[in-house]
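Of the protein chains in this complex, all but one are displayed in their positions.
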Amino acid sequence: MAEEMIHDNCGVFGILGARKAAELTYFGLYSLQHRGQESAGIVTSDKKHLHLYKGMGEVSDVFSGEHAFDHLKGNIAVGHVRYSTTGASSITNIQPFLITNRDRMLAVAHNGNLTNSVYLKNKLEASGSIFQTTSDSEIILHLVARSKGIDNFSKICDAVKKLKGAYCYLFCDEDRIIAARDPWGFRPLALGRLNGHWVVASETCAFDIIGAKYERDVEPGEVLEISSNGLRSEFPHSKSRHAFCIFEYIYFSRPDSIVFGENVDKVRRRLGRLLAREHPTEADIVIGIPDSANTAALGYSEESGIKFEIGLIRNHYVGRSFIDPEQKIRDLDVKVKFNPVKGVIEGQRVVLVDDSIVRGTTSKKLVQLVRQAGAKEIHFRVSSPPIISPCYFGIDMPTKGEFIANQKSIEEIRKYLKVESLGYLSVKGMQAMPSLPDDDFCVGCFTAKYPLNIEAISNKLRLG
Amino acid sequence: MAEEMIHDNCGVFGILGARKAAELTYFGLYSLQHRGQESAGIVTSDKKHLHLYKGMGEVSDVFSGEHAFDHLKGNIAVGHVRYSTTGASSITNIQPFLITNRDRMLAVAHNGNLTNSVYLKNKLEASGSIFQTTSDSEIILHLVARSKGIDNFSKICDAVKKLKGAYCYLFCDEDRIIAARDPWGFRPLALGRLNGHWVVASETCAFDIIGAKYERDVEPGEVLEISSNGLRSEFPHSKSRHAFCIFEYIYFSRPDSIVFGENVDKVRRRLGRLLAREHPTEADIVIGIPDSANTAALGYSEESGIKFEIGLIRNHYVGRSFIDPEQKIRDLDVKVKFNPVKGVIEGQRVVLVDDSIVRGTTSKKLVQLVRQAGAKEIHFRVSSPPIISPCYFGIDMPTKGEFIANQKSIEEIRKYLKVESLGYLSVKGMQAMPSLPDDDFCVGCFTAKYPLNIEAISNKLRLG
Amino acid sequence: MAEEMIHDNCGVFGILGARKAAELTYFGLYSLQHRGQESAGIVTSDKKHLHLYKGMGEVSDVFSGEHAFDHLKGNIAVGHVRYSTTGASSITNIQPFLITNRDRMLAVAHNGNLTNSVYLKNKLEASGSIFQTTSDSEIILHLVARSKGIDNFSKICDAVKKLKGAYCYLFCDEDRIIAARDPWGFRPLALGRLNGHWVVASETCAFDIIGAKYERDVEPGEVLEISSNGLRSEFPHSKSRHAFCIFEYIYFSRPDSIVFGENVDKVRRRLGRLLAREHPTEADIVIGIPDSANTAALGYSEESGIKFEIGLIRNHYVGRSFIDPEQKIRDLDVKVKFNPVKGVIEGQRVVLVDDSIVRGTTSKKLVQLVRQAGAKEIHFRVSSPPIISPCYFGIDMPTKGEFIANQKSIEEIRKYLKVESLGYLSVKGMQAMPSLPDDDFCVGCFTAKYPLNIEAISNKLRLG
Partner (left out) sequence: MAEEMIHDNCGVFGILGARKAAELTYFGLYSLQHRGQESAGIVTSDKKHLHLYKGMGEVSDVFSGEHAFDHLKGNIAVGHVRYSTTGASSITNIQPFLITNRDRMLAVAHNGNLTNSVYLKNKLEASGSIFQTTSDSEIILHLVARSKGIDNFSKICDAVKKLKGAYCYLFCDEDRIIAARDPWGFRPLALGRLNGHWVVASETCAFDIIGAKYERDVEPGEVLEISSNGLRSEFPHSKSRHAFCIFEYIYFSRPDSIVFGENVDKVRRRLGRLLAREHPTEADIVIGIPDSANTAALGYSEESGIKFEIGLIRNHYVGRSFIDPEQKIRDLDVKVKFNPVKGVIEGQRVVLVDDSIVRGTTSKKLVQLVRQAGAKEIHFRVSSPPIISPCYFGIDMPTKGEFIANQKSIEEIRKYLKVESLGYLSVKGMQAMPSLPDDDFCVGCFTAKYPLNIEAISNKLRLG
């Protein structure tokens, strides 16, 4: 989307048995960077000890120290990238977390968000547990430590049964990686192989970069141990409906990944095609907001027969380091990020495709930019329905009141954006585009109907 | 191009009379960042003094200091971005250069490369001049200082007559900006207006970001003074042929710029169209190497009727900070930079369009990447002719022996790249694509025929 | 001492009720910087929440961020400086630690070392506690969390009873500071007042910098609550002998502090005087190794009547950033740190006073330096006995085998150092110099006899 108002929480990666495990994990995290840019960390095991290196910043910053990899010995590695709020105090929240327990070590990396975290935390504290982070990712470690299971695998099977909400965990101890995915399957978690070594990652693009092959997903509800003895799998939960996050297809995942068993690119293109069918228009060119909406725009173009064009170019030099010396000069933030190609746009009737609209402020500026570049008409098309409700399963969104679709009708939004026409994809249509059954998805952010009850959540109680 | 083997030297920007001149220059440089990422600087005049702030790094890094703009007082500003070799010693080469002369100050920012610099330098040194940088941009300051002209404008008119080669200068003194462009017009330099204030920049994309309007080019051979009295123009040179750098269209300039009076995007698209006519093929999809070759790929698609696809995605997180912890793992550099979209490529016959090939090593890896993503056939198309000779007019290229086209025949290159077919655009065709007459261009890198004699140049003598 | 082989673990500071509590704590920590240079942190309470800011580095580095103090709201503050091993992973060990427990927060800062930490940790883990740091300072938080006490004060009284070893804790919750000192009193902890506000600190020099007045020590075995209701004190332990660390007088504490109720400077001077009586010599001048041995050298001078001189100057520019580009050139480390004043030393018979000798390697180089400056004779005097056994109560020392006094006899050390004579202070004499009874001190590092049993400690099991 044009705005960066929505943030995924995390990406995880693990590999067992490979030489240079930490380095491979580094590359894996690198390709998952879009899932979290605020901190990164890797834990390795050399069979005797676990070694941890983590810090604030993007993957390449965190591991730019000369000796980062000297420290990370061993053939087992688990890594994590995270979106988080900044500030020196939050360094305690950087993952993986590492604990010691009776002279054994256990590390965990988590992607997701628990919905019964307050309940669990209260209960644990009542019996003497202390919490040192403000992340709900710490809870599982307490549950594991209190389990009577005979080994980490059985303890984890035991512990995850108490959880509600979205989670993909990668645990690492001296000898194994244990992956655990919630029974609803909110977040993706894929299993692959690299020269006989098992690899797990949030998205398959992390396999591609190191040359690993996708085998299958860690299944919803599965607890999967990866060790030198091979795989060991259990499904400790009672059966649940599936609730794959459809936003992974809409926006988050990289188009070159396979997510929930399907090419993201293909789903995204079908969304664009359907969008063209639901909201056709007379126009000369189709332009996508780069990079996330380009695929949907190609789909729109194919279906409508209107020519696809690259009319907006994303500036490669815009990073977090961008500073605006004079914020009042004018609304330069969008201009700094996107370059409209006047030669393409001038005098044209333009279909402008974005994947979603959150608050609408950036979309409005972008429309203005395209208009100034000479567009005769602008037909705004969105390859997802209006967002009306926040996500409780691992995606950081503004509060309900900030969504433009809660403040204005479609026609009012059209006027606000100053476009000739505006069309959102229907919920029904969106759900139909992946190959999986419609009700295998969580579409709560578009419908306010969630697959499981949400614990009363206030800013105060929410863990992070 | 896929490789980053070719570097432009510089981008320049100037503005006179506007409030927040330094801040506007910052944004201008930001949009010219593609012309040089190694250092940046801005000089301003508050009518009494000149103020200079410059450093190594990208624009947003250099000016990230809290007080950078406090220092840059005044309504006149000139900025510079530069590609240069790294190393602490080279901080002396960061532009703009600022000198004092009889209690007056003069600053200069330069884009280009002089071809008689050794001759001029020897002559100046023989009469007592000392050189403190290794940049040929310093020469003009000595020539100006030694001129008997009555003011800076007449001194500069006098000085530029002694120069041979490529240059766009922006001078700044207490009261004015003076722009000077070589009579051949190698590098672009455009003149615009922002609310009545004159603006000059290497490319018009720098006008767009601040909302300025393109008026005309500073003409080849023109010396143009911009002051509170308006414009004053002279053509001190005898008449020369034009020699616009065609590589600005092929690769350097941003597609949203107007360069040499024409939309870069439109020329680039015509190059792609002609490429399709010169080297047609049977295929399913056309893919451009992002971002520079996307426009040519669109042109190829339009002409051939073969569907355009986004099959390679450029990783936004790859910056200079990327470190490769284990260079021997495998050829990860290309994988880190480009993500092939398997869902798009798999089973397809692919036309892969790049704008140029220099050494060929990266192209080869990229072909392999596309092949691994499942391409059935790969037809490599290049929207420029084979590069066979270095540039002496401001573009930093490898030495002659490193160009693959000097080592191998087209068929041998095809085999080396391991593609089903390979086609380069013809020189004749390339020259015909812009609206200007064919012989208004310098195409020396493709033909080894240059528009003016090159001083014997060795690595040793070359200044910068 | 000349070497920096011995490190104290920590310094703590707390203040309640004062405006700018965080800023005052910053200055307090600044003056305690000699007790730990590797990390620093401050936690504050604004009655509703606790706010934490901490990081690796010296106090002024950690809090150099612009907004460090904006974050630290409230009138209650507790700070900590720490010596620790470096490395990104150890950021988890930076204190204060902060936990949440049933929506209440509790922070703790610790100076000391527990001797039954392994036992306690095993017991806690057996009932489900998890440990996230490798610091034994975490244990107390678990004990507090598991206590059935009605408030933090009673919980802490309850928890400290389980501990053995050296500790000075400063706890901070929303409403109060609670200080707790072990019944042996190993480490100092002083109570003061600033305009009616209570202040606690490891040394009184932290009172001086902010203008606070020393009132009394937090007594061995005391748990002291400081709140808006004033003081509340309990002594939950059964009676123990005292075991004040004599090394605080010898080396650690600042000479301008009052420690264990006595001016450090005065004790240190008495040590120097007695040293002169126990090991008199014929000489021309007395020189102390700056800065720590200067006071003892003054004492030696007074007693012996031999003139005190400043013959060695400590280089102010040596920090941790010093790098030695060519370690093999020669032994430059000592030369970089100390400048001998040839004019003072040349031709003289020198008494060289240091406060202690650990491994002896630096002492040897220093003797050589003084010899090269022209000393005719060098009589080395040490204002403490030979160190023969490590400390288990909060001071980081080399292992037993590394102490030179365990490898060589006094005469052999004399030969190794290449000095004319060598004299160490006697244990008996050392103990007699403070005003307190001899057996109120722990002198274990000089006698290998400790005031309480040490849990079998291996590198592996040791927590911190």
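A, B and C label the chains in the order they appear, each numbered from 1.
One rule holds for everything that comes next: a contact is a pair of C-beta atoms (placed from the backbone, for glycine too) under 8 Å apart; a residue touches a chain by one contact, two chains touch by 3 or more.
From a predicted model like this one, the values you see are computed outputs, not experimental measurements.
In the full assembly, the chain not pictured is in contact with B, C, by the touch criterion defined above. Among C:162, C:266 or C:376, only C:266 touches the chain left out of the display.
Note on the undisplayed chain: of the listed residues B:52, B:413 or B:445, the one touching it is B:52. In the complete assembly, the contact with the undisplayed chain comes from C:255, out of C:112, C:255 or C:429. As for the chain not pictured, it touches chain C at residues 20, 22-24, 26-27, 30-31, 33-34, 37, 58-61, 63-64, 68-69, 205, 208-211, 254-256, 263-266, 291, 294-295, 298, 302, 307-310, 313-317, 319, 321-323, 325-326, 329-330, 332, 335-336, 339-344. Residues of chain B that touch the chain left out of view are 51-55, 65, 68, 71, 87-89, 91-92, 97-103, 122, 125-134, 141-142, 145-146.
The rule we apply is simple: only the chains that are shown with their structure count from here on.
Contacts between chains trace an open chain of neighbours here, each touching only the next in line. For the pair chain B and chain C, the CA-based superposition corresponds to a rotation of 180 degrees in steps of 5. Because chain A and chain C carry the same sequence, their contact can be compared by residue number, and over half of the numbers here are used by both. The mean-CA centres of chain A and chain B are about 37 angstrom from one another, to the nearest whole unit. Rounded to whole angstrom, the centroid-to-centroid distance between chain A and chain C, based on C-alpha atoms, equals 47 Å.
Shown for chain C are the residues in touch with two or more other chains, of which there are none.
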